[in-house]
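One chain of protein is taken out of this complex; the other chains stay put.
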Amino acid sequence: MNAKIKLENHDRQQIKYTTCYMCACRCGIKVTLEDDKVRFIQGNRNHPTNQGVLCAKGSAGIMKQYSTAKLTQPLMRKPGTERGEGIYEAISWEQALDVLTERLEEIRATDPSKLAYFTGRDQMQALTGLWAQQFGTPNWAAHGGFCSVNMAAAGLYTIGFSFWEFGAPDWDFAKYFIMWGVAEDHSSNPIKIGLEKLKRRGGKFVTVNPVRTGYSAIADEWLPIKPGMDGLLAMSMVHVLLKHEQFDYDFLVKYTNASWLVVQTPGQKGDGLFLRDEAGNPLIWDIEKEIFKNGVDGDIAPALFGEYVAPDGRRVKTVFSMLAERYLDVRYAPENVALEVGLPAETIERIALEMAHVAFKEAVELPIEWTDVWGRKHDKVVGRPVAMYAMRGISAHSNGFHACRAVHFIQMLLGALDGPGNFRARAPYPKPIPPHQLPENNIDIINAPNTPLSRPPLGFPTRPEDLVVDEFGNPLRIDKAYSWEVPIASHGMMHMVITNATNHDPYAIDTLILFMANMAWNSTMNTKNVQDMLRMKDPEEPGEYKIPFLVVIDAFHSEMTNFADLILPDTTYLERYDTISLLDRPISEPDAAADAIRYPLVTPDRNVRPWQEVMVELASRLKFPAFTKPDGSRKFKDYPDFIVNFERSPGIGFLSGWRGKDGSKSLKGEPNPKQWEKYIENQSFFAHHWPENQKYIRYANKDYLEVAADAGFVGKVEPIIMQFYSEPLQKFRLAGMGLYDGPQPNNQVDRERLVKYFDPLPMWYEPLEQQRVDAGEYPFFALTQRPMFMYHSWDSQNVWLRQIMAQNYMYMNARKAAEMGIKDFDWIWVESHNGKIRCQVKTMEGTQEDTIWTWNAIGKQKGAWGLKENASEATKGFLLNHLISELLPEKSGERRVTNSDPVTGQAAWFDLRVRIWKAEPGETGSWPQFDTLKPYPGDERYERPNVLRYDARSHEKN
Amino acid sequence: MRLGLVIDLDVCVGCHACAIACKEWNASGTIGPLSDYQPYGAEPSGVWFNRIRHFEMDEYPNNKTVNFPMSCNHCEDADCVTVCPTGASYKRAEDGIVLVDQDKCMGCNYCSWACPYGARELDRSSGTMKKCTLCVDRIYDQNLPVEERQPSCVLTCPAHARMFGDFDDPDSAVSRVVRERGGYGLMPELNYNPTNQYLPPRRKPVIEMSGAPKGGLKESIKQFANRLVRR
Partner (left out) sequence: MHPAFSVIFFTVASGAGFGLFSLLFIADTFKLGGGFERDQLVAGGLIAMALVVFGLLSSTFHLANPKNAWRAFSRFRTSWLSREGVFAMIFMPLALIYLASIMFDAPLWLREISGFLTAVLAWITVFSTGMIYACLKTIRQWNTPLVPANYLALGYASGSLLLLLGAVISGLDTMPYIAMSALIVAIAAVLKAIYYFWIRDPGLSPTINTATGLTRAKVKLLDTGHTHGTFLTQEFGYRLARKKAGLIKTLVFVIGFGLPGLMLIAVFNGESGQFAALAAALGGLIGAAMERWLFFAEARHVVNLYHGAQRC
C-alpha cells in the first residue's frame, strides 16, 4: 500500500553559509544550492543572532533572488524626456561611471556640499559614511532620522546604550518584560526567540501598544494606550515608584548621576548646569566627610537628596531631589494621567508596583566574581529581572525622545540595566554618554575643495558650539540636522532632504545620490507632493530641475528608480561580498560581540555590480586620500581588498575576527590577507563570547572596559555614569533663554523650541502636529506598521510573501466602527490636514478606540516592483504617507518647521490625526492613483507567467 | 509510531515563517513544484500546506489575539483517506503520515471535502491534490544532519511554537507537553482523532504584591532621607 518515498539526491548540491539581508536583523543562513539555483534557505544553528531559526522573509529570499523586478543594467534617463516619465536608455558601466565621476569631480573641486548622499535600508553606514567624509560633504545620513533616532539618541544621552540595535533584553533571566510601542516588526528573530524563552520560564509579558497583533498577541497583559502618550505613562510609573519608595538606592548612587549637584540660579547664566570642580569634574556632597567631592570617583558616599550651598555661594541641589520634586507632583499621579493615556489609574499603579516587586523581591544573584571600574572586587552579580524593549511607537512621535528617556528612568530607578534579566548592551556599546564623536562643523573644512572632512558627518553634540551651522546660525547641512531647529539630529534627517533641496533651503545642491531608499513612495512623508518636487523645474536655470541630478542605486525597479537620472543596478545579497561590521550597526548579542560577512553564492545573470564595489571604484577614481597611495595610484583593488586592508585606526578594521597576519587575533590586530577565507570557513560570522566576568554591568566593569578600550569600542577605561539629568540639553536650553556663553539662536521660533523642549529631565508634551490640528475635527490617531513577514523587506513583489498580503486595509476598533455605521470591507475616506486617501476598512477588537491603523508599504505604484498593472497592491492597496506632512502645519509669522522631534529631528509620522467617513456607493478602489511605471530596457527578459512553478530540482523530475 | 506536530498557541506570534519555510522546502521537494497563480497579477494565490489564521477572543479591551497555524493533522481516523476513490490518499502504517500518491491522484477534490481542517489544496497545474507530508522527505533522509531531520516548519519557527515527535511514545517531548499543558485536537466532535495537538494560551501569571512601603507613601521630597551608601 505504501508508496516508497523518494529521498532527495544531494549529489549536485552544495551548502554555503552567509548572512540574510531580507531585513535589518541579519541572521545567519545556511543555503543549499543545486547547481546555481537556490534549493533551500534555512537558519544557521550556530549563529548568535537567530540560533537556527528563520523568519518568513528569510525563507522567501529565494523569491527575492528570482524576482522579476531586478534591474538588469545601468540606465540613463533618455535625453529629451522628463524626469518621472520613466523612459530610459541602457548604457555601459564605463559610461555610467564616467558620467558620475566627471560630475562628482566637478562638485568636489568646487563646493563639496553640493553632493547629498542618503541611504535607506542599507546596513553599511560605516562604508557610506567614510565615503561621504572622504568626499568632503556633510550631507550624508542613512534612514535613522525617520526610523529610530529618538531611541538611539535617548539611550545614548542617558544610559550609554539604547533600544533599537544597541541592546537587547536578557531573555535568559528576565521575569518581567515590558514592550513599549514595538510594532510587530522590529528585531525579527531575536525577539521571537526571546519571548518564547520568557514565557516558557513563566515570566510575565506586558505590552504597551494601541494595537494588539504580532508580539502583542501573546502578551499576558495588553495596555491599549493612546498613541503619543507613552512618555506620560512612563512618568506616571516613575511617580508611583517614587511615591512607594521603590528604587534601587545603591544603583542610583553608584552608576547614575542622581547625586550630582545642579546649580540653582534661575535666570542667570550657568543655571541648571552641574556644579564642577576646576578640572571640570561634576561634584557631589559626601555625607560622610561632609565635603564636595568628584562625582565620578569611586571613593564617595554621596547625598542622594538635598540642597547645598557651593563654595562660591550658589545654591545647588542633587539631581535626584530635582527629579523627585518633579515626578512626585500630582500632575503625574495615575489618576491624573489616566484619561490622557487611556488606561485605568489602577492598572498604571499596579504595573509599576509589579515591576518593583519583581525587581526587588525576586532579584537574581549569579555567583560571578567581577571587578568594578573603581577597582573593587565583587563576589556576585545581582540582577533585577525586569527587562524592557521599546521602538517605533515611542520613536515616531515628536515627543519620543523624552518618552524614551522616561522609560530609561524606570530602568534606572529599578537598577535594571545590563544586569542579569535586564535590557543589556550589545558591543560596541555601552559608550560614554553621549559617545565622544562630534559631527564635522568646521565651515572651512566643509567648504574646502578636494578635502575630506576631519570627522564623520554625524555625531553627538553636547553643546551649542557643536552645531553644524554657520556664523549666522544657518544650517550647513541640506537636511538641517544639527541646526538650531533640531540640534541633536544624530541620524540626520533624510525625510527633509528632497523638500529642502527643492526649496533651495538652506542652499541648492547639484547631485542627490539615493541608495536603497524609496523616497518617492513608502519611505517618505507626503508622497504625492514629494513626487511633484522631484519633477520640479528651476525657473532660474532653464531646463534644470530643482534637484539637478538624481542618482539612484537599487537592485529593484521601484517608484524611486523611476525618478532617477542615472540608475546603477545593484546585486542581490546572495550575489556579492558584504560586511556586517562592528563599526556599523552591530549584530552583537549581549553575551557576544559579533560581526559577519556575505560572499557571492549565486552568479549574477545580469549586468549589475555591487554598490560596495562601485563605491570603492568611485573613491579610487576621485582619489579620496583613504583610497589612494601616496604616489596617486589606487590603494585597493576592489571591495574585498578594501575590507581586509583598511584600518580605521591601527589594528581596527571592518571585520574583527581572524585579524593579525596569521589570523590569530580577535577584535584588534593587523590586517590578515586570508580574512575572507577564514570567515567563509567559519560559516561567515565571527563571535567573541564575553567571559562571565565581562558580561554584566559593563558601564562600570573594569575587565570589560579594558577589552573595550583596546578594541576601540570606548576611548579609555572610565566609568560610564548614567545621566538622569542631561546637561547637554540644559546647555541648549540656556542658549534658547539667552543665558549661554556661546552661540545662541537668533530666530524666535528656535529660541522658543529650545526653551520649551530642551528640558534636562523628561517631560511630556502634546505631539507638535497635534498642537496645531483640532482634535475635534480630526478625532482619530492614525498609525502604520509593517507586517512581520515583510518588515524591512520593502519589496512585497516577492511572489510568496505577496500571497499573504497583497492589499492593506484600514483597521479600526469594532465598537467604534459600529457606532459610525462602518462595516468590514466598506470603503472610507481618510483625511488629515495634509490631504486625503480612500481605502477599505476592516474592524477588530484589538485596536484602541481612538486609533486607526494599517500595514505600511503594501500599496504600490502601478508597474513597480515587477508586478503587473492590475496588481491589487496598486488598485486597492494604499499608503498612509500621503496624509503625513514633513512640515508642521503653517503658523502665521513662523517659517515652516519640520514635523519632527524638536530635539532629535526624528520624523514624527505617528503624530498623525485624521477624520474618516464612509465613501459614497460606487466609490471603490484606493485613491489617489498614479501613472503606471513603464518597463525598463532589459525588462523583456522577464516573462511573468500566469502560473509559476518554481522548483530548483526540476531537472531531476522531468 | 504516530508522528505529528504540537502547536503552541501561547507563543505563536503569527509571523508566517512556518508557512514560507514549508513552501520553500516543498516547492523543490518530492511533492513539488507548488503552483503559484497570478504570481505577478491582480490576485496572487497558490498552493500552500501551511496557513496561518488570526483570531480574536473576547471583546475590547479584554480581547486577545490568537495566531493560529494550520496544516494537515494526520488524523487517526482520516476520512480523506477512506473517501479517496483511487487509493492515491493513504495513511502510512509505520508512522501515521497521511500522504497523496501524486501518480495515482485524479484530482476529484473529494478528499478535500472530507477534510475539516482545510489541509488539502489542489494544484491545478499537475491536477493533483497536495498536502503537508510532514516533510517525509526530510525526516528520513539519512544524508541530512540528525538535528535537521525535522519538518521544515518546525526547524524554522522563531518562537519554537512548533514541536515534532511521536505521540505513540508517552515519554516523547510532544506527549509530555500535551499532558502538561492540556493540549487538544481541533473539532473533536467530528471524531477524526487529529494527531496534531494545540496548546492553549496560558493564563496570566500572577505577581504577588507586597503591601504599602514601611515608611508610608511619599508625597513630597521632604519625606525622603539620605542613606549612607558608598560607591
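Going in written order, the chains are labelled A and B, and every chain counts its residues from 1.
Note that a contact is a pair of C-beta atoms (placed from the backbone, for glycine too) under 8 Å apart; a residue touches a chain by one contact, two chains touch by 3 or more.
None of the values given here were measured: they were computed from a predicted structure.
**Student:** Using the touch definition from the header, name the shown chains in contact with the chain that isn't displayed.
**Tutor:** A, B
**Student:** So one chain is hidden, and I want to know which residue out of B:L5, B:I97 or B:L122 touches that hidden chain in the complete assembly.
**Tutor:** B:L122
**Student:** Among B:V66, B:I97, B:V178 or B:V229, which residue is in contact with the omitted chain in the full complex?
**Tutor:** Considering the complete complex, B:V66 is the one touching the chain left out.
**Student:** Need a quick check: the contact residues on subunit B for the chain that isn't drawn.
**Tutor:** 16, 19, 43-48, 51-59, 62, 65-66, 68, 70, 79, 81-88, 103-110, 112-118, 121-122, 124, 126-128, 184-192, 198, 200
**Student:** Given the full complex, what residues of subunit A touch the hidden partner chain?
**Tutor:** 213, 802-807, 842, 844-846, 872
One rule holds in what follows: only the chains that are shown with their structure count from here on.
**Student:** Taking each chain's centre as its mean C-alpha position, how far apart are subunit A and subunit B in Å?
**Tutor:** Their C-alpha centroids are separated by 33 Å.
**Student:** Along subunit B, where are the residues that touch subunit A in the complex?
**Tutor:** 10-17, 19-21, 23-25, 27-30, 32-46, 48, 54, 56, 58-61, 63-67, 87, 90, 92-94, 99, 101, 103, 124-125, 136-137, 140-141, 143, 147-148, 152, 155-161, 201-202, 204-205, 207-210, 212-213, 215, 217-221, 224-231
**Student:** Residues of subunit A touching subunit B in their complex?
**Tutor:** Residue positions touching the partner: 1-3, 5-8, 10, 34, 39-43, 45, 50, 52-60, 62, 68, 176, 184, 188-189, 192-193, 195-196, 199-200, 202-204, 212-218, 220-222, 224, 242-246, 249-250, 253-254, 287-288, 297-306, 321, 324-325, 328, 350, 353-354, 357-358, 361, 374, 788-789, 797, 799-804, 806, 813-815, 844-847, 849, 866-868, 870-872, 875, 944-954.
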